Every structure is written in C-alpha cells, then in structure tokens.
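For this view, one protein chain was removed and the others were kept in their places.
So, subunit A:
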Amino acid sequence: MNNNSLWSDAFYRLSRNRAAIFGGIILLMLIILAVLAPLIAPYSYSYQDLNLGASPPSAEHWLGTDILGRDLLSRILYGARISLLVGFVATGVALIIGVSWGIVAGYLGGRVDSIMMRIVDVLYGLPFIIFIILLMVIFGRNLWLLFGAIGAVEWLTMARIVRGQVIGLKNQEFVMAAKAMGVSNFSMFRRHLLPNILGPIAVYATLTIPQVMLLEGFLSFLGLGIQPPMSSWGTLIKDGVESMEEYSWLLVYPGITFTITLFALNFFGDGLRDALDPKTSDN
C-alpha cells in the first residue's frame, strides 16, 4: 500500500488541473477559517450593537451588520462551521451506510445482492426530501437528527458505485487467493476490498458534500433546518432574503460565500475524478 503508483499518478494529474487546485485551495482556506473562527472573527456571532442596526459595509464591519447590529463577517465565519460540519458529517454517515451496503451486496452476490439492490432501487424512487421534512417536524429540529436524516438519504448512489466496483474486483486473483487462505468475510471487506475502491469512494464523497450542503441550505431556508441562535449559511441567506429590499448586502455576501464554496467543491471533485479515473474524463 505504501506509495503505490495509482495515488502518486493521481496526485500528479490533479496537480496539473488548475481549476481543481484552485478549488482545493479555496476549500482548505475555508476549513482553516471555519476552525479558527472563534480566534479570528472580529466579533462574537451573537454580539449585538443595537445602536448600529443594519449598516452597510464599513471599516469596523467589513461586510456590514444585520438588523440586530451583528457583524455579518463574523456570522458568516461561524456559519461556515455549521455548514461545513453538516457537509462533512452527513457525507460521513452516507459513506458508512453506502459503502457497507455496496460491499456486502457486491461481494456476496446472488439473492442477497438482488434483494439489497432492489431495496436501493425502490428507495431511489421515493420523495426523500419530504421524509426529512417529516422527521424534522415530528422529532424537533435537532442538529444530529439533521446529520442522520441527510446521510440516510444520500447513501444510495454510493451503494451502487461501490457494488459495481466490488463486482469488478471479486473475481481477481488476489481475492481468490485470500479466500483460499480462509480469510473471513469481514476482513475480506476491510483489508482486501476497501483499500482497492478508495479512489471512487473519495471522488464520490467529494461530490456528495456539495449536495448535502445544498440540502441543509434548502431546509434551513424553509426554516426547518438549523435553528437560531445557531446559524448556517442557509439561515443567513434566509435572513438576507427577508430584508433584501433595504439591506441587499445581507443576502449578497452569504450568497456569494455559499456559491463559491459549492463551486470549489464541484471543481475539486471533478478534478479528483479525472485524476483517479482518467477513463471517465472528457478529454
């Protein structure tokens, strides 16, 4: 596994893709800013300067303040923590479910496979967005429930991709050799199959994060996601929309931040896909 040529090749190809590198740098910066938000944010996210009210960008408040006199830059920085956290954690949930499901279905094959994949097919056809809303309404708008609910929706494609990969692998000599040596199913999944499908998993995970963030933004926009006083970019956009006629900066800056992040994630994900699997690349 150490320093194998697939990964170094992929890294080389990735480093020559300018859009992907650019996306990666932006992402890295965002993550650092989000982690360091309590240290670098000029104000606390809940500090109100009621005398100020909503004021346009100025030297003290680079991106202006909202109606309650809270510094918009600080709120965007703190919002990044929630938005990125939802993106990564919910994608993690989706990864765990999807990868396990796909490996088991693909490796065991036969009836187990067809039943498991039929379940995926059926779930694909259901309006999951409605179920998330339903869960949020019934069980309260809880951050962990939100992670779980979004993750539980996004695993389907991952299961399909992993299953396809595993089916391709399972007739290769090293798998047969491992089987002949009496390796148990579990260590077959973990030690032999998983390391060989990390590439496609990494690619799809990167492309799932923006989907998840969109979903969180959508729910928060409707008021069914993150609840005050916490704020994500979705809730900032929602607040911005409510006062956009007079204070357009409250919509524009969170909107730009959100869009740039989605761009960066998509470019980086596309670049990663081209780097790890040159066959699927367009050019």
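Basically, a contact is a pair of C-beta atoms (placed from the backbone, for glycine too) under 8 Å apart; a residue touches a chain by one contact, two chains touch by 3 or more; residues count from 1.
In this section, contacts and distances are computed from a predicted model.
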Practice prompt. Just go with whichever of "ABC transporter permease", "NADH-quinone oxidoreductase subunit M", "3-isopropylmalate dehydratase large subunit" or "Putative membrane protein" UniProt uses as the name of the absent chain.
Written response: "ABC transporter permease"
Worksheet item: Looking at A:Ile26, A:Leu52 or A:Leu214, which makes contact with the chain not pictured?
Response: A:Leu214
Worksheet item: So that we can see where the missing chain sits, which residues of subunit A does it touch?
Response: 122, 124-127, 129-131, 133-139, 210, 214, 217-218, 221-224, 234, 237-238, 240-241, 244-245, 248, 251, 255, 258-259, 262-263, 266, 282
